[in-house]
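And then chain A:
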Amino acid sequence: MPLNEKTGEFTPKIVAFCCNWCSYAGADLAGSSRLAYPAEVKIIRVPCSCRVNPMFILRAFEKGADGVILCGCHPGDCHYSTGNYYARRRMTLLFSMLDYIGVEKGRTRVEWVSAAEGVKFSTTMNEFAAKIHELGPNVRLEDLRCKN
Partner candidate 1 sequence: MQELINRAKELLADGTVVRVLGWRKGDMDYNPEVAYFNSAEELDNFVYDGFCGANLSKYMIEASKLEGKTLVFLKPCDTYSFNQLLCEHRVDRDKAYIIGVGCRGKLDIEKVKAQGISGITAVSGTELDGPDSIKVSTIYGDFDVAYTDAMLERCHVCKGKEHKIYDELIGESKDTHDMDRMAAVAAIEAMSPTEKFAYFQAELSKCIRCNACRNVCPACSCRKCVFDSTKFDSQQKANVDSFEEKMFHIIRAFHVAGRCTDCGECSRVCPQGIPLHLFNRKFIKDIDELYGKYQAGETADQRAPLVNFTFGDAEPSIVNERGSK
Partner candidate 2 sequence: MSNVSKIEKQAALIREISGVNPYKCMKCGKCSATCPAFDEMDIKPHQFVSYVQEGNIAALAESKSLWKCLSCFACVERCPRDVKPAKLIDAARQIVEREKGGDYLMADEIPTLLDPELPQQLLVSAFRRYRR
């Protein structure tokens, strides 16, 4: 369980997939505007939200992530025109399936964040991290072998 060694508090692991053109740039803008969000959030850069395979999300959970969020360009603004539309369907179905097998809904999220929305990026990450703190450690999907 990801507990802080010193404080014993729950420090979640949060993986954020961000598309290169909008959301990663939005995260950069959040950075250059010094808009803080928890250090628990780690960003993985992907070219487009449509590059995110459901396997990646399940893999993150398997390896002990407590929350996974996918950020992409707003529908209609995809750098590749249509990528986020596919991502939208894929993630809707995947999240619905995770809910169906009893995984807490709050652990996954999709948010559209443009390159200009540094504020939105930071608020989204703050909200998401708060939600994961509320849900507590991910025990339902973790591969227990990976823990010592």
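Everything below uses one rule, namely that contacts are C-beta pairs under 8 Å (C-beta built on N, C-alpha and C of every residue); 3 or more make two chains touch, one makes a residue touch a chain; residues count from 1.
Regarding selection, all candidates are chains of the complex that A comes from, given by their letters.
Remember, it's a predicted structure, so these values are computed and weren't measured experimentally.
Within this complex, chain A touches only one of the listed candidates (1 or 2), namely 1.
The touching residues of chain A, counted against candidate 1 in their complex, run 53-55, 58-59, 61-62, 75-76, 82, 85-86, 88-105, 108-110, 140-145.
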